[in-house]
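All protein chains but one are shown in place.
Labels run A, B and C following the written order; every chain starts at residue 1.
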Amino acid sequence: MSPPDLSVKVGELTFANPIMPASGTFSEDLSDVFDLDVLGAHVLKTIMHGKRAGNPTPRVCDLQGGMLNAIGIPSKGIDDFRDRMLPYWSAYKAPLVVSISAHSMDEFARLAAEVSLPGVAAIEANISCPNIEADGNAFAMRPDTTAEVMRRLRAETDLPLWAKLTPNTGEPVAVAMAAEAEGADAIVTANTALGMSIDVRTRQPRLGNVMGGMSGPAVKPIALRMTYQCAHACRVPVIGCGGIATLDDVLEFLIAGAAAVQVGTATFRSPTVMARLIAELSDWMQEQGVTSLGEIIGSVQIPGGEAA
Amino acid sequence: MSPPDLSVKVGELTFANPIMPASGTFSEDLSDVFDLDVLGAHVLKTIMHGKRAGNPTPRVCDLQGGMLNAIGIPSKGIDDFRDRMLPYWSAYKAPLVVSISAHSMDEFARLAAEVSLPGVAAIEANISCPNIEADGNAFAMRPDTTAEVMRRLRAETDLPLWAKLTPNTGEPVAVAMAAEAEGADAIVTANTALGMSIDVRTRQPRLGNVMGGMSGPAVKPIALRMTYQCAHACRVPVIGCGGIATLDDVLEFLIAGAAAVQVGTATFRSPTVMARLIAELSDWMQEQGVTSLGEIIGSVQIPGGEAA
Amino acid sequence: MTLIPSILSVPPSPGVTARCAEARAIVLSNMPVNGEYRLLTLDAPAEVLDCAPGQFFQLLCPVPEGEHPFLRRPMSIYGYDAHAGQLQFLYKIAGAGTRGLATLRAGDTLNVLGPLGQGFTMPDAWQNLMLVARGVGLATLAPLARMAQQQGRSLTAICSARSPELAMSVDLFRSYGAEVIVVHDEDGSSEVPALEALIEARIAAGRVDAFYTCGSRRLLTMLQGLGQKHGIPGEIAMEQQMACGLGMCQACVRPFREGNEVVHRRVCREGPVFSISEAIA
Partner (left out) sequence: MTLIPSILSVPPSPGVTARCAEARAIVLSNMPVNGEYRLLTLDAPAEVLDCAPGQFFQLLCPVPEGEHPFLRRPMSIYGYDAHAGQLQFLYKIAGAGTRGLATLRAGDTLNVLGPLGQGFTMPDAWQNLMLVARGVGLATLAPLARMAQQQGRSLTAICSARSPELAMSVDLFRSYGAEVIVVHDEDGSSEVPALEALIEARIAAGRVDAFYTCGSRRLLTMLQGLGQKHGIPGEIAMEQQMACGLGMCQACVRPFREGNEVVHRRVCREGPVFSISEAIA
């Protein structure tokens, strides 16, 4: 029997399998541990236009079933991307997804144009990073600011453009639909949830930045809910992200409607996890007689039809 | 040495200690397990005006570090409250907090008037229950609807009025300030976070209602963040709620600025937990030489002054 | 294999008690039985041993590697012995929680909450009892059989299983003086028409004053039909997903007939034992 076909389509792009890293939890350093070309795609840490230091330390702390981070976006800037990172990643077969962000629409648009280079397969617009502006504000908090920034980005690039949403908004579906209406080719659900932790002995916040983004299994139900909501509301594909660590987690997001998934925090606990998930998914498909992931994606059974 | 003073003030009310149950996770049935008069206050399951069945089963499922529920608000209505519950709870010394909710402003206001009876110490307005309306919508999702409903409630009752917030809003601070501006005497942070879980074997949602509210340790960092944000933005006291299970959790919320805390899901894992937390808090104060909780509440140390 | 639950001190009249406690029990043994099931025997403190047949416990299951059961898991009391300080559960591995239970070794501790719920009743008028059960439902009915013997009732136990070898508690029920009838899927004797004929014959012979059953929808519907036709009452132990187990959260409701109305009752508090005529399959 031929090995099962793990490939998925995300808009016009085809990936060899649905497993890719989440932005900010992946770098060339992981090639020490496994061959990065087994991945469906490579998604890089968000870059911004200029050089930036990032947030004060401590930048991470752990939680029950997850972690908080307030890394910020330390960035070596666009030149380093073009001259050093792009050539490095272009040597791989796996398609390259470049995550970008900015504080202003103008800078965001300019960066989109500048990273639209041969070797880049798609741009992920990080319109959701809760660390960029105070108290978790980001473009993706509101449909109107989302629409505006996506329109500007769309005007600057012909590459597939993904919008990465935040769970901190009260209206994720409206935000996803605004992104879609302005030409997003895919929706990524989601970035981290704004949280806080205090060391009761020192009475200090555990993060130098006071608040930070929560990730890992603890946020999975929230990310899954957003994935389901957006997959039902949007025509463009949705990429699930949040707390994925096991084969069951991957299947859960695919069943909810995700066309592919991103794995972040799980790589910190087990750097080989993505390679293992791909192998396990292949074995599972073979065992279950599933020949294509089209049979799984969006196959959730809602009792009595549509969701409440 | 005299035992430490655990009492806290929440607006004009004084509670013997800062530990009280969260609405919906407590009932007279718990008196099988310990003497309910040790609690700082009694907070009842939300009541609505008429009789209601609640949501389809399964109504709960568990998660890593927490659970989802979509109980809905099965309610025996106002008559049952007045005739049966109020006399039962009035026999206790601990102050009684009655949680109310409604689908419309009119009904909400009417219910506030109807529950303003002798024996009721405060009203908790559940303006945040994600199960009441589709997709997590609730009054507390927006400052304007919050302001309107709180204004209506304030007009109908002279009792202390608490507003229970939702973590599903993108603007919790604005919502808290709107509630305060319209006369809320305290803010409760927070209700459950909207989530989802799918059984990958049956491909069905694990809840009959498809989506539901997440609670337990997994949501603690989000609830703590909201508690900190609201305690810094509001003059009225904030009551912390979300994932509290240990003495360190209680201290973490008090340090963040909570005047008292509510314990929900932890009671399901250990029905004696609230009684234990009160004893542990007393022991801890004695050990540390803390004579009053005023020394702890809001004592978070922000490096370099205020938060980002 | 025969499982003898240690029920030495069933109270003569099973006064339903609502009192319960959270306690640490110590594992005495945790053995596989019959391939599919495991028997967990605990050394438990007196405060949790005032049990009645049909009641249950909420167990805080250990965390098996890579899984995260969070809520307690409900388990019927299979055996209890206040005198010996022992408590037993018979369980089937279904998911994370029961896989966690399966990791317990002698000497480990287990946090138990119970006894919970309302047990079976056995009015004086019910002298000839018929017990119909399948699978892990037998765990729930075993202490009932013991109680029937102690109260001098006549008992017929119909044990339904996939194959005759899997009909677990045959010897146990026999040791309680029951007449045991094994029906199974292999020869079709467990199918409703065959079962119904079998029971009709007993009823005709005046051998059935009341039914006891548990779990299966199919058996419930059948017994409701027979009960209505012949005016035979009975009780059923039901299941539902639970959170608190104490009556606080309203997770575990099921619909029941109350006159012309359908009402919700909590399986953990008003149940898990209900009148067969009021239950809805």
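By definition in this document, a contact is a pair of C-beta atoms (placed from the backbone, for glycine too) under 8 Å apart; a residue touches a chain by one contact, two chains touch by 3 or more.
Small disclaimer: the values here were computed from a predicted structure and weren't measured.
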Would you indicate which residue among A:63, A:98, A:250 or A:263 is in contact with the undisplayed chain? A:63
By the document's definition of touch, the residue of A:216, A:237 or A:257 touching the omitted chain is A:216
Of A:33, A:113, A:155 or A:279, the one touching the omitted chain in the full complex: A:33
In the whole complex, not just what's shown, which of B:246, B:272, B:286 or B:299 touches the removed chain? B:246
So which bits of chain A touch the chain we can't see? 24-27, 29-30, 32-33, 45, 53-54, 57-67, 69, 71, 74, 216, 267-272
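We adopt the following convention: only the chains that are shown with their structure count from here on.
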Can you identify the chain nearest the overall CA centroid, using each chain's own CA centroid? B
Could you find the chain whose CA centre sits the greatest distance from that of chain A? C
If you average the CA atoms of chain A and of chain C, how far apart do the two points sit, in angstrom? 48
Chain A to chain B: how many Å between their CA centres? 33
Centroid distance [mean C-alpha coordinates] between chain C and chain B, Å: 37
Find every residue in chain B that makes contact with two or more other chains and list them. 63-66
Junction residues of chain C - those touching two or more other chains: 68
